[in-house]
Each structure stands twice: as C-alpha cells, then as structure tokens.
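Mind looking over this structure? Questions follow.
Just one protein chain is left out here, and the rest sit where they should.
Residue numbering begins at 1 within each chain, and the chains themselves are lettered A, B, C, D, E, F and G in the order written.
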Amino acid sequence: MEEYSTIVSGFGGQGVILTGKIIARSGMEEGLEVTWLPSYGPEMRGGTANCTAIISSKLIGSPVVNNPSSLIAFNEPSLDKFGASVREGGVIVLNSSLIEDHPEYGPTRVVPVSFNEIARQLENQKVINMVALGAWSHATEALSLEALQKGMKLTLEESGKGKFVEVNEKALEKGYAAAD
Amino acid sequence: MEEYSTIVSGFGGQGVILTGKIIARSGMEEGLEVTWLPSYGPEMRGGTANCTAIISSKLIGSPVVNNPSSLIAFNEPSLDKFGASVREGGVIVLNSSLIEDHPEYGPTRVVPVSFNEIARQLENQKVINMVALGAWSHATEALSLEALQKGMKLTLEESGKGKFVEVNEKALEKGYAAAD
Amino acid sequence: MSKEALAEDTAGMEKVFDRPKSLNNQQFSYCPGCHHGVINRLIAETIDELGIQDNTVGTAPVGCSVFLYKWFDIDVIQPAHGRVSAVATGVKRARPDLNVFAYQGDGDFASIGTNNSTHAANRGDNITVFFINNTLYGMTGGEMSPTTLLNQKTTTTPKGRKAKDFGPPIKMSEMLSALDGPTYITRQAVYDVKRIDQTKKAIKKAFRIQTEGKGYALVEILSACPINWGMDPVKANERIKEEVENVYPLGDILDRS
Amino acid sequence: MSKEALAEDTAGMEKVFDRPKSLNNQQFSYCPGCHHGVINRLIAETIDELGIQDNTVGTAPVGCSVFLYKWFDIDVIQPAHGRVSAVATGVKRARPDLNVFAYQGDGDFASIGTNNSTHAANRGDNITVFFINNTLYGMTGGEMSPTTLLNQKTTTTPKGRKAKDFGPPIKMSEMLSALDGPTYITRQAVYDVKRIDQTKKAIKKAFRIQTEGKGYALVEILSACPINWGMDPVKANERIKEEVENVYPLGDILDRS
Amino acid sequence: MGEKKLMRGNEAIAEAAIRAGCRNYFAYPITPQAELLQWMANHMPEVENGTFLQAESEVGAISMVYGAASTGERTMTSSSSPGISLKQEGISYLAGSELPSVIVNIMRGGPGLGNIQPAQGDYFQSTKGGGHGDYQLIVLAPSTVPEAAELTFESFDLADKYRIPVMVLADGMIGQMMEPVELPSPIDPSNLPDKPWATTGTNGRDPNVIRSFALGAENLKSINLDLQEKYEKIRKREIRFEEIGVEDPDILLVAFGTVARIARTARRLGKKEGIDIGIFRPITLWPFPDERLAELSESLDTVLTVEMNAGQMVEDVRLSVKSRAQTPFYGEQGGVVPTPSEILEEVKHHV
Amino acid sequence: MGEKKLMRGNEAIAEAAIRAGCRNYFAYPITPQAELLQWMANHMPEVENGTFLQAESEVGAISMVYGAASTGERTMTSSSSPGISLKQEGISYLAGSELPSVIVNIMRGGPGLGNIQPAQGDYFQSTKGGGHGDYQLIVLAPSTVPEAAELTFESFDLADKYRIPVMVLADGMIGQMMEPVELPSPIDPSNLPDKPWATTGTNGRDPNVIRSFALGAENLKSINLDLQEKYEKIRKREIRFEEIGVEDPDILLVAFGTVARIARTARRLGKKEGIDIGIFRPITLWPFPDERLAELSESLDTVLTVEMNAGQMVEDVRLSVKSRAQTPFYGEQGGVVPTPSEILEEVKHHV
Amino acid sequence: MPRGKVSVHEERCKGCGLCIEACPQGVLSFSGDFNSSGYDYVTVDNPEDCVGCGFCGKVCPDVALTVYKKQKEGV
Partner (left out) sequence: MPRGKVSVHEERCKGCGLCIEACPQGVLSFSGDFNSSGYDYVTVDNPEDCVGCGFCGKVCPDVALTVYKKQKEGV
C-alpha cells in the first residue's frame, strides 16, 4: 500500500484525536508503517481539533500532508478547511448530522453519514467518532472493519476504558453499514 | 617617543594603582598617547597588585607588555615576578626598604631607593608611591618631574584629595633626588 | 433582538451592566466559565471608573491571558514567562506618569517569576499587580504549580500533590506580607456576586495606591480553571469556596496604605 | 616554637581549640577579620562532631566563598551564582543518603537566587542552608545587595541606600518563615564568643534536622565584611551589634523540628 | 527490544531515558514538550530511585541537573526553545564542569515567545554555544520517533563516555507525533561503570570537586585546551549521518530532523518526475559530518540545504563544501513546515 | 566634543550612554564590568529622568530593559559573559519585539564561571544568536576605550533606527584599561524623533502592543520574513571595518577588539623584520564585513584569524574568503591575551 | 413593565451556566440551541421576573450580558 493519509477534523469534544490514533494503531497492528500527528496547543481550546494519520507499507516521509487521501469531517468548519485539499480520487466522509449542504469536490468522492443520529440510536453521543470511522473503513477500504475493531479494542483497553469496547464496536459496524 | 612601558607592582595598600594612573595622566597632559591597565579581580584582595602604564607619541597597540621598558617594584614578590622581564636597556626602580638583596639583571639598570624611609622622613607612609615615582622620573627620564607633578596634582584634585598635593609634591622631589 | 426593539423595550430603564469601555469588542479566548474573563472585566471597569484608560499600560503574562492585548483597549506589553513584574517595573521607572499593571498567573508569578515578583514587592515598586491563582498551569495543559493544593491531581501530579515530594502550596501573599516593601496585599475571589464586588473594590484600591504614588499593591485572586480541574463551571466555583479558600483565606493581608 | 618544645610546654594540658579535621591546611583567602572564616570553621567543626565528613557534599557560591573547595576536606560542588540551593536540591534528590549543605552569600541567596532559595524552602527540601548575610556583594567590590541597610553606602548606593529607589532591606528569614515548607529558620551572628557558640549550636541543629530527615533548615548568619564596609575588623563587629542586628534581629524565627 | 508500541515522540524520549538508566529528571512545563514531563511524572516514581521533580523554573531545573549529575547519576532535563535559552548559563557551566547530562530541546517557532509550532531555529544555539565561552555539546538530531528514542537512549552513554552534556534536538513535530517504537530493554544503572570524579561523599578517598572556575588565565587556558582536545576526539569518533542515494544524484539535499523525513517524500516525488535527489542527513549536528560532506560534494554541482529556519546549518554545509559546489538554501520559518512538493519545487530551481 | 579625559573603558561606555540620551539603566554586578554599574549609580541620578536600578538578577535587568524600551526611552543594560548567558531568553524577546535597546558585554574567560580575565569567547553567542529562534543583534566591537565610547554613543541611534537591540561587545581589557577619551556632547533625549509604536498610554490613539507572540505558523512566518528583510537592509548599510596596510601585504590578519590593537603592535614588530602584515578589523561583527574581506582575499595567499577564543569569528572569515586563500587560525583561551610577539611568531609560520 | 431587563449576546455566550446559577429570579436558562462556536447559549426564559439586579452580568466571564433597570420614579 502506498502512503494512505487521512485528516480527521472536528470540534474539541468530538473524539477527533482518538479517531486518528485508532487508525494509526490499527494500521500498526496490520504490520504497516504509521504516523499520527495532532494539531496542538491553545488553538485546540474550545476551537477545532484535527489530526493526520498515515498508513503505508513503506517508510513514511512527511507526517504532514497537504493533500490527504481522505478526510473525516465532523462539522462544517472542518469541511471548509480541508475539503478542497483532498487529493484526486480521494474520499470525504462527512457528518451529515451537522453539515447540511456541501459543495461538489470534483474528482473526490463524498460520503455523507449522520454520525450524530446513528450515535443517538446507540444512546451514546460519545461514539460518533466510531460511527465515522466505520464509515471511513467502508468508503476508503484503507483498513478493514476488523482491523479497526482490533485497533480500537487495544487502544481502549490500554487506557483503562475496556468497558466501552462493546458499544464502540457496534458504532463501528453501524457506521460501516451506513456508508453503503 | 617610542612606546615607553612601565609596570608598577607591590602589595595591596602601597598605592600601586594610583602610581600607574599618574604616569598615564601625566603623559596625557604632555600630549602623548597613553594606556593604563590594572590587574583586577579577587586576586588583588590581600595579595599583590600591579598595573601597566604606557606612554607613546604614536598610537599604542597592546596595553599589555611582556617586556616593559621599566619596572617599579615596591616589594620582593614584585621584583621576583617582573624583574627578569624588563627589556634590555630598561630600568628597575626598587624599594630598598623592603628588598634587601637583588640579583643582577644583565643589561637592565637597577636603581634602589628606600621608598619607606624617605616617606618616613616626610612623616607620611602613604606617599611611598610618589617617592617611587620621583625616582622613576630621574632614572628613566620618561617623563619630567614637572610633568609628573602636574599629573599628580590634577589626579588628586579631581578626586577631591587636593589637600594632599603638597606632601606628594615633596615626595616626588625627594624620590627624584634619591635616584641620583 | 433588533436595536430598535431593544431601545423601545428598555425605555425608561437605565443600563446597569454593560461591557466596559476599556475592553474592545473581541471575544475572550478563555474556556467557558473561566474566571480570567471576570477578572479582566473587573480591571477594565476599574480603569473606566478611574478614567485612566488613556495613560495605563498593561503587562500580560505567558499563560491563558497572553492575549490580553487583543481584548483591552489600552497599550499592552507581552513579556517573557515570569517576567511580568520586572517588565512593569521597567515601564514604571521609565515613565512614572503612566499607570502600570502586571497581570500574572500563578505559574508566572509564583514559580518561574518568584524572584522578580518578590523583588518588585520588596522594592515597593509603584505598580499594581494582579496574581490570578488558579492552582495550576492553565495554558500548558494543567500541570502542577507551586500553588496547587495538596492531593490535587494535575498532569504532573497524577496521584495528587504530595508535600513530601513537592512541598505544600506556596502562600505568596502571606510570604510577601512579611516584607517591609509592599503597601497593600489582599486575596480575593470571584465565585459569587459578593466576592466579585469585593474584588472590584480591592482592584480599585490597588490602582488608587499607584495613582497616589503610595507603592506596591498586590491583588491575588483565586480563580477557577474548569477545564483543567475537570469540573463544570458551577462545580469549579464550589471548589474554590469549599477547598481552595481554606488553604488561601480571603481578605486583606497587609495594608500600609 | 618547635614541635618538641610545644609538646613539653603543653604536657598535662589538653587541646581545647584546634583546626577541625574537615578543614585541610590551606589558608583561607578571605580578608583579615572576615567572618566567612569563622563560619567556615564552625561548619567544619560541626561536620567533625557529627562524624559526617565522609558522606557530606557542600555546595559553594560564587562570592567570596567560591574557594570553599580549596579549604574543606569534603566533596564540594561549585555552581553558578545564585543556584546553590537548587544544586543542593539536585544532589539530595539524587542521593538522599548524602548530607548536603548549601553555603550562600546574600547576593547569591537573596538577590539572583531568590527564586531557587524560596522554592527549596517551600518544598521543604531536606538540605541545610547557610545564608551569610554581610549586607553587600563582597566578591565584586562592595555593591548593594537586597539586604543592604538603609543609608548604607556601597559602590552602587554612593549616597546610601534609599527605600524610595531600592526598597528596604529584605528580610529573607522572616519571609521564608511565612511558608509552610521549612522546618527550621534561625538568624545568628559571630561577632563575639557567645554568639559564636550559639551559631555553632544552630548549625548543629540544622545538620541534625537533615540527618533525621526532617526537612529544610536555614541558618542566616550576620557577617562582617571589614574591607567593603571600610572598617577595621573590631569596628565591623560593633557595627553588627549596633546596627545590623537592629534590622535583622537574632534568634530562631521558625522551629517545626 | 520489546514489542512495538505506538508512542508520541515526547513519550518515547522520556521512556527511552528511563530505560537508559536516567534516574533524575528535572524540568519545567512548556509546549510542545509537555508530554515528556507528564510521562516522567507518571513513570519515574515507578522505577527504583527514580526522581521526578518539576522545578520552579528552567534555571532551577538545569541547576538541579548540575547537582544530580555531580553525583554521577544519569540525569536529564527537557524544554523547548525559550526555556532552553534560560538554561544557557547552566549549560555553559555543565560543559565547563564536564558533567555528563542530557538536555532535550523540542524546538518551537521563535524568536521570543513566537509560537508552539515545529521549528529548527535553535541550531546555532545548540551547536555554536548559546552560552558563553568555548564549549560544545554533542547534538543529536532524530528525524523519527523511533530514532528519537534510540538517540536518547544512546545519549546517556555518550554523555558518560566523554563527560559532556548531550543535547537531543528535535522539534514540535517529532515531540507531538506518534509512530510505532520498539524500545530498548532497560539497563540496570547500578551496573554502570564507576565515576571516580563524582561528588558522592569522600568515604576515605581524597575530596572530589566539581567546578568550572579557574583563577588565573593560564589555569583556565589549560582547562580549555583539555576541553578542546576532548572535542577533537569526539569529532574524530562520533560523527553520524545518514545517506540516501548520494551516488551521483542530480542534487544533494542536506537536511536534519523533521525536514529530512519530508525530504524523503520529496525524493520519491522527484523520482516520478525523473529528478534524482540525494539526501544527506547529519545525525550529529555537532560534531558536524564535514569531511564526508566535503567528499560527496567533490562530484556535485549543487548541495541544497533545507531547514525550518532562516539559514543556520547551511553555514556548516558551506564551511564543509567550500567552493566545490553551489550551496543554495531554502528555509521556512515561524513554525511553517515545508511540504514535499515545496521542496521539490525548490529543487527544480537548481537542477 | 570636550577635552580629553583619562577614563576606564567601563566608565567611558557608561558616560557615552548617558550622553547619547540613555535614561534607563538596569544591571546586576559582575566583574569585569563593575565600574560601569558604579558609574551609572553615581551619574544617572544627576541627569533629568535618569534611572539607575540595580536589578535582582540579570534576568530581572533584561526584563526591565524590555519594559523601559517599550516606552520608547533609550535604555541599556550591561554584564559580562555568564550574566549575558542568563539574558539570552530576554534578548530573543527584545529582538522578536523589535525593541531598541543596548546591551554591553564585557567578556571574560569561560565556559562556566571561568575567570574574570579578558576573553572573546562570546562571539558566536552574540552574532549567531545565543537565544532561540532566528534573530540578529547589531554587534559592535570596539578595540580602544575612545572607540568604546564612540560606538556606545552611536549604538543608541542604530537601535532606534532599526528597532533592534545592539550589543557592544568588548572584553575585560577594554573594560578595565584607561585611555584618554574625548566624549561627544550630550544630546537632549526629548529632541529625539517620536516612536509611534511605543506603549506610552493611548492618549486617544489606537492601542500599541509590544509582543513577540504570534499564534499560527503563517503569522509568525511573516513576522520572521519582516525581520529578515530588516536584517538584509542592515547588512547592506551598516557594515563597518578598519583596514591597515591591506594593499598587498605578506599576510592579512583578521582580528577584532583587543586582539586587533595587539595586532597593530605585531605589525610594527613585523615591519622591523621585513614582514608586511595587513590588518583587517571588523567593527560590526554582525553584520560581518564579508564582501570586503572576500574582495581583499582575492589577491592574498593567507588570511590569518587571531582571537581570544578557540576559533569563532574564523568561521565567518572562512565563509567570506571561501577557497580564495588559506585561512589558518590562532587563538588564546581562558583569559590569556596573546602578545604581539606571539602573534608575529604565528605569522611567521604562514609567510 | 418588569423592573429589569437582561439581553444576551448569543454569539458571545459560551454556555458556562454561571449566570443561570447566579440569577435570584430564575430568569435565565440554556437555549438548547448552539451558536456558531458550538456553545449552548443562554436565553431569557422569564423576562417578566427580571429585577435588574445585574448579578448575571457580574458573574458572566464573557461579558455576554447587558442589564437594564427601571429608573426610580421621579428621577
């Protein structure tokens, strides 16, 4: 696999950082090279947060990318900021719960999924990011649903949040299904 | 006049620093280029002090000299330290009150003068440095007695010690005479 | 509501609370419920009331208030972390006619800046210092500061601050009150209306001491950092009242004015 | 007197005063009558008496005592000006089994080093600190220090220190006693035999606090600098008794031991 | 070596230090190295004799390092640019007193408060002496997270071997990003060779003294000559660099740290367009790999230096290359990270 | 210009500053610049609005400079090597905030505490940035006491003109020695041009802000680019140097400050032995007179750099001379001052 | 006519809830809606109960409130 890069972007509390980390972790477990880079510092406070995860079968050069292979946009400002930068043939997974209209991005495929609504069905607003990630898996095929489930599980367990694995697993599945 | 350099050296309280300054000041008043450089810092405390004064009709390069034209040695450690460095044809004015024996310094002329005794005659131990300076004037002819008297007077007056001019003048004269 | 509707609606009413003139229209970048905002406003109000907006220079810390210059409609200097008192001294010595205030966090004032803070106080420099004590480093992500309470968890005291390792919370205001130099030292809080009113009075007094040339005045203000305390703003207020205040009692500590 | 003659002469006598073992044979480079010498000796005697010469590390300031390592027969570290407390903390944290003392002048402890001095005290670091207060900078030629008395002339206060410009003398021991961290803070002097004996006791107590793991102990010692005070040593002693002591009263200020 | 873990650079550096036997860590918080402090706060207390102390300031921290390093124990501090500036006096003292110690600088944008984005503006400060007097640090510049861990681990050996402070110089990107890391196995610090010079209490031996003070010019001169001799030894033995495609490339790109990894991507892009970009990456910024670079430049037209600063390492490149090849410079500043395509664009101006 | 006075370098610098309109001086004592502080303590209170404040530390002093300079008033601090190291963060802030100010460094032997003898070990620190980030100071290196006074006097104009901190870099010898000085007449600081950027209270105008902070990489980049543009301007306009016998000498000797004046004596000695030594003396160490030196080196075999350090300015000499001539180095360290005959001996190895 | 009136600058409000807590009259509550920064801003629920005491304004960290009070009769 060539370098496959994903920017995850949203508001502070939407789980953006974790989403990116799980992509990286899942990639690593698949034996791939990975990098993960957050935006950091005070601009995170209250404002938007984003991070970049790259997976690749070869050594990864730059951990920053100007033209990512895919974008997960949790809200409108994120789409505005990064939408146009996604490379030709790339994928944008966007949160149609918060983004009503979106422009066309030429040769980029846009996959709208209602992150919030699906999470609401699971009675847990916190899992919107796993919904997003499931959708991303389906839309990009960069990592399989199983790989992400494994990466998610390991990540949560290691940070003492094992009890949330189940609901997150469901969210991944629902998201995956929703991106059909 | 070529660069004429003098090292003045002695114990802390012997007025070494002032002696050098008066050489420089007198030279300046004569329209010469001058530099004065003290040894400085904690090694002065309690220990020995020395300074270097240079007078010259041309721009002075280095204010440090390894081989001075003359030396005024107030005590034995000073003679030990600098005696041998005086250049060929140079002059050593030494304090025979404190230095009993002295080696021969080849082509360097040694002029022994009893700084302390002459000062005692003037009933002022503080003027031993002017005794030394008078002797130096005679022995080296680098600066005239009058020039030194002028430099001394200006220096003392500017630092508010005008009332000591007279006794210092006498000391200069006595020293000058003693170097005969 | 439209301007017109509002005007109609408030006919016969007077404005009893509004944005002070010394603040511009920019929104604070503080987190929701952060007391820095309240304190900033109180200072601005005081500047308005004393009529000194035109000849006041503020010095802002590195810390969550680093943007002070964005919000205040006065001249502002943004110095290095911890140096705010010393910079204020520099301004005041150069231009004794200016009113100079220093605005400092607890990291700034009581950790990296302790030397400068202490000597400005001891010299009795004629400046007004605000020391915003939120018991940790807000800006950098919630590390322990010397004012962190015992057993308080921060990112650098994951099991709570232990006196054995890091000593007890430092009481800067009490410590500086042991000196002969300062004129006025007080500790205030802004978690309810009563304390806010008292804090405002203290701020005004501290500025007056300067305009009257009476020397160094320090207003320590216990301040909430809901984000790094991991509490909602209302709980954060309660924490000050129930915990922080016990360690740092409110009131004037020194008054030679 | 020859060794033999002396031995004969002192037969039936016991040595009641001699050079302590923890000092080597090198002569101090202090000026005549300087109290640093007395204090150095008292520390060495105490180390002897406590039997801790083998596992004590001293940290010496930049100041007239910079040569401490030349005279003490123990391991010595010579840090940057003002950092002596922080360096002592570093040693002690790395090797809690060692006895560590910090020796600091007033410039070192109370001016450039105030931050480090204060936080070592507030952390209650288990070290013994000697703060030699001679009311000016001896080493650099007699400049004002924060502890200089009002109206005292120094090379940087040619007309005497004025509170208006430089503030009043800083009372570090009182200031640090306002903190919860330190265990023992005392101020002593060595201008006569009685005070010397008391100082010795204080030094011993301060070391004991460390060996017993009880925390931070500070012994401030009023010290004469005859050279920069422009006085003969006997007069310098009188100055402490008659002037300096009035501003800096002797005795224990804090004792939680 | 254990299994791979996904770690932030800051965390990997901290953990590598602990595994290298570092038992004393003193630091003051600053972005973007905050996680390093946090890792130490969490994990130093878990190892035997492990000391974590958040100092009152960077000056306090470097002074505590001075004290702890004097006892011979492995000791570290870390900070970011403004905090490192505050440590300059202390660093000069550490070097003068020949105290082994490790200093990590996770660089951010300057000058002054600047911002917290990745930058490389402290190259000069680290390699030419931000402090006073003639001294050197060994300066190691990792370009990936695993390498940051590896170099940090080795830095303690280098520090001990030469009694020298070693600086690990990375930037906010390396500090903040995560990569899979295989950490070295922990060493047992009690098995390390003795340090007979350390101040550990005399216990019967003659006193040891740690100092950078020498009254008298001749004394200090001889200390300085000894230092220079040591530095010469290090220059001979410890130079490290990485080369990629340096045999007859169209252009040689010299870059360190983060920029070097971005350059790899630029090289890949270049290949697609038929441009062969060689990469020379100094790993030791001091000692700088001057001879090898000189050698390579014999057969080159252009040696392009790329940095995230206004042009600092490029001086060492020019001193090495002399007039053998053109030595243009391309830099980004203020926390801007050059992209692979920007670097490629720049390359195109020169080939 | 008044009559000649015999003055110590430290005193001449202090008095020149006062005459240049400096009204705020903050410093901390250190040898060998103590007399500078003392002069200020004595004479600053005698001038209108003159402020002398002995700060609690060098960090305090440079911060007070930051505050006072923000009001637009002429402001100075001074110290010696270790104290200057402590000011590095502050200096980076002054540069980043573009605050005109003057910093005097009377260098002594390093590293660490070193000693108090004259040395030139802080060339790199002054010219390449001892602080973090990309910034420059104008660095002026007098070689005599009168020149120290002159350059100090002018430094305030330069600082104001470019809104830049200016460093007067001398050594303990120049600070301690006395020479006859003709001081410039005092200016009236109230007649100086306005500083519309200064924080002096708004008085109706829009607020002024003094800061070195810029969130966002692009913002900080543009600030940095502005700084670099300014530096370029200064490079074009403000280079100063002195040349003695540079037309076809047997060897060209490059030296600054104290060494340059010793080199003059060496030149005289050389003449007697039939060796023609040219002397090139950079007066601005930054901006370094690279073009002129390059030009001169065209027709030379050897450009010998002599410094009282382990080899610092020699890098700038080599960057200027490139491969046009040999560029050997001769240095003394630790406070040792090379003598004229030692320099001549060294010269003989190269001619 | 109520004794007081409060107006909320919705875009400035960060939904911290301190004003709601401080109001002695229960005039204010969360809107349940989000402003452009994503905050659940405060709204005036019971305007008629407002006494114009200004407490809400005083505790608001974001100066998002303006408060009016009925002028005293005859003034």
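Some points to look at:
The criterion applied here is as follows: a contact is a pair of C-beta atoms (placed from the backbone, for glycine too) under 8 Å apart; a residue touches a chain by one contact, two chains touch by 3 or more.
Since the model is a prediction, treat every value here as computed from it, not as a measurement.
In the complete assembly, the contact with the undisplayed chain comes from D:Val38, out of D:Val38, D:Met172 or D:Leu222.
The omitted chain makes contact with subunit D at the following residues, 1, 6, 9-10, 12-20, 23, 27-28, 30-38, 41, 190, 192-193, 196-197, 226, 232-234, 237.
Basically, only the chains that are shown with their structure count from here on.
Distance between Cα centroids is largest for the pairing of subunit A with B.
The greatest centre-to-centre distance from subunit G, using averaged C-alpha positions, is reached by B. Per-chain Cα centroids separate subunit A from subunit B by 86 Å. Each chain gets one centre point, the mean of its Cα atoms, and the points for subunit A and subunit G are 39 Å apart. Taken residue by residue, subunit A touches two or more other chains at 42, 46, whereas all remaining positions touch fewer. Counting partner chains per residue, subunit D has residues 62, 66, 78, 80, 111-112, 114-115, 118-119, 139, 146, 166 touching two or more of them.
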